[in-house]
Every structure is written in C-alpha cells, then in structure tokens.
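Read through the structure below, which is laid out as structure tokens, and then see the notes.
All protein chains of the complex are present and in place, except for one that has been dropped.
Lettered A, B and C in written order, each chain numbered from 1.
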Amino acid sequence: MNRSRISPPLVLVNFKCYLEATGNKAVQLAKYAEQASAKLGVIVAVAPQTADLRLVSQQTKAPVFAQHVDPIKPGSHTGHVLAESVLDAGASGILINHSERRLEAGIIEDTITRARDLNLATVVCASTAGIAAAVASLGPDMIAVEPPELIGSGVAVSKAKPEIVTDTVSRIRKINSEVVILCGAGITSGEDVREALRLGTQGVLVASGIVKAKNQLAAIEDLAGACRRVGK
Amino acid sequence: MNRSRISPPLVLVNFKCYLEATGNKAVQLAKYAEQASAKLGVIVAVAPQTADLRLVSQQTKAPVFAQHVDPIKPGSHTGHVLAESVLDAGASGILINHSERRLEAGIIEDTITRARDLNLATVVCASTAGIAAAVASLGPDMIAVEPPELIGSGVAVSKAKPEIVTDTVSRIRKINSEVVILCGAGITSGEDVREALRLGTQGVLVASGIVKAKNQLAAIEDLAGACRRVGK
Amino acid sequence: MNRSRISPPLVLVNFKCYLEATGNKAVQLAKYAEQASAKLGVIVAVAPQTADLRLVSQQTKAPVFAQHVDPIKPGSHTGHVLAESVLDAGASGILINHSERRLEAGIIEDTITRARDLNLATVVCASTAGIAAAVASLGPDMIAVEPPELIGSGVAVSKAKPEIVTDTVSRIRKINSEVVILCGAGITSGEDVREALRLGTQGVLVASGIVKAKNQLAAIEDLAGACRRVGK
Partner (left out) sequence: MNRSRISPPLVLVNFKCYLEATGNKAVQLAKYAEQASAKLGVIVAVAPQTADLRLVSQQTKAPVFAQHVDPIKPGSHTGHVLAESVLDAGASGILINHSERRLEAGIIEDTITRARDLNLATVVCASTAGIAAAVASLGPDMIAVEPPELIGSGVAVSKAKPEIVTDTVSRIRKINSEVVILCGAGITSGEDVREALRLGTQGVLVASGIVKAKNQLAAIEDLAGACRRVGK
C-alpha cells in the first residue's frame, strides 16, 4: 500500500514479539485487520516481526509496518535492518523509537530521512509531551504518544491521563500542523479510542489489547468502529 | 535442516545488508549455494537478512542462518529479533557477535542458551585470539575468527596473518575440543580456504568475496571445492 | 558559579580527553580561561574530564562543565556519572549529547530535568538543524550546533556552512525564544567567532582550536575578544 494512502483515522496494531502474533498467527491476525478494515472503512495496519513482514504482506491486504529499521545504507551491516529490505518484503511504513527500542536523537532523524527516500511511512513513538514536541521538528508522518508506564497496563492513556494527550497534541500542533497524531499505551476498548480521538488524536497504536484478546477480530472491530464514528 | 546436520567442512555465506543479496537476489544466491553443495558434497549455508529468512528457506534447501538474534523470550520487545521467530521462518542457526554487531559478554551467553533451547546452531564471531578463547568457554557450536581489519579487504586472514589462525585454534582447543572453528575475513579464493583449513580450521565464513563476485556460483564452487578436498 | 550567571556571550572550551588538558594541564588551561575572562569581560567556561572537575573548580574561578552526566538518581549505578557528584565536585553545568557521546532522545530530556533540579546549566549539542529544533522543545539552557563533519577540522561551521547556522537559529527561535545558541565545530579564530555571532549565535563551543593551540592563552583571548566586541 502506498504511503500516501495510509490516512487517518488509523488503527495500528503492534505485534511486538508475541507468539500469539508470530508466523501463521501473524497472518491470521493481519487477516482480521483486513476484514475489520473492509467492514468499517478504517485503515487497520499491522506491525509484525521483521521475519514475518513478507509472509503477512503477501497473504493479506493490511498495510504492513516494520517494528524497527536501522538508518544504514546497503552494505556491510551484519545483523541490522535495512530499509530497502523491509520495503522489498512489502512494508509500507516503519515504527521508530518505540519505548522498547529507544534511539539516539540523530538516529531518529536519519531513519526518517531514509524512510522518506524510499516512500515508507514513519510513526515515531514518544513517551512524553516533550519528546513528542521534539520529534515533531524532525518531520515524521505520524507521532504515537506512549507513556511507557501505561504500555501493556490495560489502562488507556486517554482516560488515565487525558491531560497528557491534550498537552501533547497542543505542543505538537504549535510546531507541526501536518503530522498525524496517534494515541498509544493501554488502549483496549472502543471507548478508549473514542476518548483518544476526542482529545485531538487521529488514531491509535495498540498491541496487547488486540494481540492478547480472546477474540482478536472482535477487539479490532471494536477499535476500528470507534475510529470510524469519531473520524467522520 | 537440523542443527546436528550442519557438520564441517562448512562454507557459511553472510549476505550482510548487500543489495546484491536482498530479496529475490538472496534466493538466487542461496540456490547457487544449494547447487554447489549438491555438486561438491560440502555444506554451504547462507545468512540472509531477517526479512528474507523465510523466502530463502522456502525456496532453497541451503541451511539458513539469521545474522542476529536477541536473547529475549516471547513478549513485549518491539523491534527485537526473537529466536522463535527466526526458527519459524526456517532458520537452522544464528550468527552471534559479528564485528559489525558486537554484543555484551552476557548477551552472547544468553543468546547461545536461547538458541540451544530451540536447537538452533550457533556461530559466535571473535575478532581476536583472546575473544575466541573467551567465547570457547560459553559453549557455542562454532566460532568464526574474524580480525575486523581484514573484513572486506580481499586479504585472507589465513594468508595475511596465519599466526593469528594457528594461535587462535590452539587457544580454543585448550578450552573446548568440540567447537567447530571457522576462518573468516578476506577469504575470496579456494587457495585461501585450503590455507585456512591447513591451519586447523574446519570451514570458512565469507561475505563480499561471494556476494560481490561477478560469478557468484563459480566463487562458491571454488570455496566449497577447496573445503571438500582438504576436509577429506 | 551559579547557573544564572552563565550568560552570553560565552566561550565554552571542551577539554575532551586530550592529554594537553588532563590533570595539571587542565588546571593551567582553566587558568588561562579565567585570565582571558577577567581581561575581556566575557565568560569563558571549561569542560574538563570528570576526574578533573574538582581539581579545576578548586584551583580556578572559571565556570566548570561536566562533559556528560547520566540521568540517574543516587543509588546502585556502578560506573555512571551522577549529577549530584559533579555538582559536589564544583560543576556549574553539563554538556549533553555531544556528537562523540550521543544519547537517546528520552535520555536527553531526563538529563535536562535532573540538571534543572540541581540548578546545573545545560548545553545540548545538536549536529543538524533538525536536531537543534527538536532539542529546543526540551527546554535546555543552551544549544550548541556542531555538524560532526566539521569537528576538529579547523574549518568553522560559521564560514563553511553559514546557511546551517542561520537556518538552525531560525528554526530554534520559532520554538524557543529563550535558549542561548552556541556555534561549535571548527572554530579556531576570532574571525570565526565574529562570523558566528553575526549569524545569530551567542557564543561558541570550542575544543581542539584552543586545547591544541601552541599558545593556548592567546587563542582563548582571540575568541573571547571577538565575543566581547560583537556581544556589545
């Protein structure tokens, strides 16, 4: 899927290194994303592990994001992740600076530059309003606000700390009026999503709330449905 | 391919992040490895990028190694490389601590442990005789000796610094009589391989000498043929 | 010296790990800074190695900066640099994110927070206009613009790439009207300084241009004198 077609409202599902979203289970989960997207008219993208990028992109129509890319150019970089390689494997975008994979400031900028050169969409994660404002100056396509203390907690940042979301949106908008703002950390229900979008964000970045759900398809539809109603 | 079947003499081709060995070109190069192996009776394994592991393992019979794995367990580890994931993608083994991806001592040990639990073969790279002796205590399946100043130089360590190879073999053997010893760095010809095996190693780890060769198949056959004659 | 007294125009001399600025030679160089400051009415601060902070701050009146601090709190952090420790040793401020000691974005923010809590002045280094704009959102006291390709080159950024300086100043000012902007990389003469200040910066961060000078005192006076004339 072309980078320009990844427009909000958006649900982005981070598969992390969960076994429930590895290999064939990654494909299954991406198919649920595809189904929910077709049904509800909201983009539902997925971020599988690097080794699953091609499998997922070949077997589903869900937009695929890599969870990490190194800002290297092709060459002698054993054990690194090359942007050209994830593009070849079918990725439409990349996650950058997730709180579980933090990067030097200069590396964030260089990775955005490399992604842009290859027309890969970029989502930079930010754990505080200050970091979100900072990365807004680096020109990513999207910023995901993820206070690390809420990741995997089941408590949505939009409900637990609504002022973090509004403050972050406000600080980002003073610097960058174009960037798409996602709300992450603790999102598990459509109600969380509605609250997040009311606070000024344009989509959500979710992980365990979907991956660990007993009914993954229902969980995705709940979030995507909430995106649609608010987004329109 | 089962870990126990990866026995010396062995040629292991590291694809690094070369475009000449990405995506379909990775498959092509692995097919050459498969052909040379069938013709010459020597195992020729390949280490493609993570995003290409499944593609290569599905389309060829060459044993496939990951270039890097993180010693994590399944869970919340965005942007990391899970051993279960590369195994699911068809890997038979992993490279650890390449000079372009150096690791803390404890991480090397933990990665070996994780690989062993999943029956993945391990090749730990060592840039000096001291490091090679040190990692011999950690119980990997193989150690590859790669003085970083010779990597990609076109000058084989077995010729430029034969005493490094013999000293390293001697130091490793005092500690670990089982580990398979590979010679890396600068290997480009069958003559380099023969010299390396005469010095006591049991195979070679190569990269640009194969990947950048005008005739990749001929280059692999040259190395594998030299392995066979000395190995027998 | 109190953080609030470190006001522009400012010359900040980074001693790096040069032997010409280690131990007693660090004291000598700091005394030159003190002399030049007294003579020319411009603040000349010094950033010696951690082990020399106390020696330099006890034997001279030059404001002293640490070259790096970890954003830890007192406790079990063997081998780290505690803000309380450099404060106790006499530091008035700290360098953060020098191109030779790059930090994760979140670490930069946390270090600024820790420094502010202890009333230590902060200088965050930025290698590009984008990084400079980004760190402007994090609220440091000062930003030093240092394109890494010019560090130690003897070619001043203010002359080689004046548009980098003006672009950076412009981008920073849109976000942060208070932060003091220093020009780094390649500054070796008063003329370099004058040009840097004409382009909108308020001081310079220098290293080899002073430390490696045959006549260190004359070199400092040259830079400080240029600061004074432009600053007034």
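Criterion: a contact is a pair of C-beta atoms (placed from the backbone, for glycine too) under 8 Å apart; a residue touches a chain by one contact, two chains touch by 3 or more.
Owing to the predicted nature of the structure, the values given are computational and were not obtained by experimental measurement.
Note that the absent chain touches B, C when the full complex is taken as a whole. Summary of contacts with the chain left out: across B:51, B:64, B:120 or B:136, the touching residue is B:136. Screening B:34, B:88 or B:109 for touch with the missing chain picks out B:109.
Of the listed positions C:84, C:104 or C:191, the one in contact with the omitted chain in the full complex is C:84. Considering the complete assembly, chain B touches the hidden chain via residues 97, 99, 102-109, 127-128, 130-131, 133-139, 171, 174-175.
Panel shows chain C; residues 14, 16-19, 22-23, 47, 49-55, 66-68, 72, 74-82, 84-86, 88-89, 95, 98-101, 151-152, 207-208 of it touch the chain omitted from the view.
Definition applied: only the chains that are shown with their structure count from here on.
The touch graph of the protein chains shown is a line.
Averaged C-alpha coordinates give centres for chain A and chain B that are 34 Å from one another.
Residue positions 99 of chain A each touch two or more of the other chains.
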